[in-house]
Structures are given as structure tokens and as C-alpha cells.
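Step one of this worksheet: look at the structure below.
Every protein chain of the complex appears in place save one, which is left out.
Up next is chain A:
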Amino acid sequence: MSERRLLKEYQVVKKELGNHKNIISSLEPIDSDDLTNWTATILGPPNTPYHGHSFDLRIHLTPEYPLKPPQVTFSAYKMPHCNIEFKTGKICLNILDNANWSPVWNLLTVVLAIYQLLSDPVTDSPLNIDLSNILKIKDTSAYYGLIEYYLNNKSDK
């Protein structure tokens, strides 16, 4: 099931990516012979400190996909966000959890969901405690400021 579906998804992604041009700038397998490892680039949503930046995602698909969720991470030390572990790029998103994943979702919907997460951080399940604490006391300007600081200085890391 996995291989056939991935081939189909590859076709669908190629066809539909044009509809999401201002969200996803690329979504493709790293090597077109191996459909289990993908890379994606998403653009920062407008009205957030991420706007104007682009972020790389690595997507790994286990042989159990689509019965098990894909494993998606940001690049390490690149993504300041309250639901993303800064050191590893690990993402805390409920639909990527084994217990909440549904096989009707596909790579495109997963990337769109991660894009959505950028503008809607969830303080209940933080992976970046510091940022989440700031957000919890509703100090949005500090939150945005800190993120901007990280993003603009990321070339140092």
C-alpha cells in the first residue's frame, strides 16, 4: 500500500503544489528514486515574525505509512517556536502523533498543518519552554521580538 500510495501522492503533489505557491515553495523527494525521504520549504506566514523567512522541513516516511504518521522535523537551530524544539527541530503537532494521525491526511495536508502551526502556537504542549512561558503571560511583543532576534541572528549559529 505504501509504495503505490507514495507514487500517487508524488503525482498529486506535483499537480497541486501550484495552488499553494505563497505557502509552500517546494515539496519533493530528496532523490526521485526514493520516495521515503522528502524535503519541503515553507514560507513564513504574513503578520508573524516569520514573514519574509523560509524554513526547511525534512520528512521521513516509514514503511508503515500511511498507517503511521510521517516523521517531520525542521532543521536544527533554525526554528524558534513554542511547539518546536530548538535544538533538534522536532515538532509537537497533534496530527503527527500516533494516536491522532489519520491515513486520509497526506504530505500536502501535513505541510499545510505545520504552516498553520507557525501562526497559531499552542502553549499547552510546548517543546520550547522559554517561548511558551512568555506566550502564556500573553506578552506577545516579547514573544515576537525574541523570535525576530533568533531569526535575524541565525546565521551566527
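Just so we're on the same page, a residue touches a chain if its C-beta (ideal position, glycine included) is under 8 Å from a C-beta of that chain, and two chains touch if they have at least 3 such contacts; residues count from 1.
Here is the rule we use: contacts and distances are computed from a predicted model.
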Complex member absent from the view - protein name from UniProt, among "TSEN54 tRNA splicing endonuclease subunit", "Proteasome component C5", "U6 snRNA-associated Sm-like protein LSm8" or "RING-type E3 ubiquitin transferase": "RING-type E3 ubiquitin transferase"
Residue in contact with the excluded chain [from A:29, A:66, A:80 or A:126]: A:66
Missing-partner contacts on chain A, residue numbers: 1, 4-5, 8-9, 12, 66-68, 99, 102-104, 106
